[in-house]
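Okay, handing you the structure first.
Our next item is chain A:
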Amino acid sequence: MRKTFAIAVAAALLGITPSGFAADKPAELKIGITTFSSGPASVFGVPGKAAAELLIDEWNKTGGIGGVPVRLFFVDEGAGTQALLAEYRRLVQEEKVAVMFASISSGNCQAVAPLAEDLKVLNYMWDCGTQRILEEGKFRYVYRPQSYGTPEMLSTVLYMLRKKPDLKTIAVVNQDYAWGRDSWQLFSTALKALKPDVKVVAELFPKLGAADFSTEISRLQALRPDVVLSTSWGGDLDTLVRQANQRGLMNQSLFVLPLAESSLERLGSDMPEGVIVGARGNNYFLNPEYKDKPEFKAFVDAFQKKTGAYPIYPVFHMAQSLSALRNAYEKAIKANGGQWPSHEQVADATKGVTAEAYSRPIMIREDGQGLADQLLGVSKRDPKYKFAIMDDMAVYPADKISTPVGKISIEWLKTIEPSMLNLQVSTFKHAM
Partner candidate 1 sequence: MGARNIVLLVTAAVLLAAVAWLLPWTRTFLVIAMSKGLAALGIVILLRAGQVSFGHAMFFAVSAYAAGFASRMLGGTDIAVMLAVGIAAAAVLSLVVGLFVVRYRQIFFGMLNLAFSMVLYSILEKFFEITGGSDGLRLSRPSMFGLVLQRNDFDLMLVFLSIALALGATLAVQVYFASSYGQALRAIKSNETRLEYIGVSARLVLLIGYVVSAVTGAIGGVLLAALQGLASPSFSYWIQSGEFVFIAILGGSAFPAGAFVGALVYEGVRIYAAAFANDIWELVLGLVIIGIILFAPRGLVGLAVETFASPRKREAVPDGSVPMTNAAPAKGSAEQ
Partner candidate 2 sequence: MTMPLLQVKDLSIRFGGIIAAEDVNLSVNPGENLAIIGPNGAGKTTFLNICTGYLSPVSGTVHFMGRDITRLAPRNITRLGIARAFQIPQLFLEQTVNENMLLAITARHTSLSTIRPLGTSAFRDEAADILSLLKVADFAARPAQELPEGTRKLVDIAIALALQPRLLLMDEPTSGVASSEKFAVMDVLVAALATRGVSSVFVEHDMEMVTRYANRVAVWNGGRVQKSGPPQDILDDPEVRRTVIGH
């Protein structure tokens, strides 16, 4: 009992750290970032964190945001939603961070969004892709300055039908959790609207983090579908691709992998040619429209120097959120007559802001959703790289393939017409 008392006192002492009100320009702008430092999703979290550090180091050399240096706080989403919520609250209430970037996991975004609204803290959902939050609720403080599920899946269906118009049968192997289930619902709804005669021959949902897909692969070999779709990512996707490739399944069926951009480098020579690859937005280190621009090159080089790897989509997502934040601050400062803005002013200014960060610009709509164009391609070998790169790329304009404001994605996807297949897209060849 005395122990309890001692702890209570210690906690009380720790808590009473003087942090006065900074009515004017603060000494520093604190940003809390939730990311996976542990667990399977750290394949996204660690590069995302590195990107934030890299960019903020750069920015701080030139005055940070609005002349205020930025300080970052990181929270590990891998410690579980409980710990995340506790730490989120601590950062907001004790550290008094001005902005939170949360989070990677869609589940965590769903838990965090209402909390942000209650705590009145600006929250950018910097990587999660679920369409549900911003469609099912109304938020003043919650934004997503990057891509999300609906245009990602719709553009994948469009690109797949462009590459394989005579498709008859499809099987899906998705991770068994909200993204795997939701993305399949989006995909299959869109597919049904655009090409109703395609038959779904197997819906497999191995558990998240499965280490072995041998049985699933045997079953797919017996079924011989035209297309195998998987929205898996990380170690799960790597394992699936390697095992399927090893056993010849990828010669037998066309693989469609909307998140595979993030696995290309890791997979190396295990990724065969001819696989449809997506990038959750207009995110690619060889982005045909940007790769020759000096600041893009400089960013890719700096990132590679820092981490030893090429940037993948969460890196771009982080850059996009940071860019949106800087632009929102600048807009709010201007609107405030040069004075430092309140949290509410920054939150409101985010609406209509455009993120410009190593990809096509992303405009943030009034419902908080960013409109990111979608880049897809087909895997191909290039002797300059030790891994597969993308060829036959197509970029789909976000405003044409995103759910209109106020509509629910699944309902909207039911109403799209096969005429959408004729949508004008920009196409690019990989320049060897």
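On the choice of candidates, all candidates are chains of the complex that A comes from, given by their letters.
To be clear about the criterion, a residue touches a chain if its C-beta (ideal position, glycine included) is under 8 Å from a C-beta of that chain, and two chains touch if they have at least 3 such contacts; residues count from 1.
Being a predicted model, the structure only gives us computed values, none of them experimental.
K.L.:
Pick from 1 or 2: which one touches chain A in this complex?
P.N.:
The touching one is 1.
K.L.:
Mind pulling up the chain A residues that touch candidate 1 in the complex?
P.N.:
Residues of chain A touching candidate 1: 1-5, 7-8, 11-12, 15-16, 37-38, 74-76, 79-83, 85-87, 89-90, 92-94, 106-107, 110-111, 114-115, 118-119, 176-178, 181, 205, 207-208.
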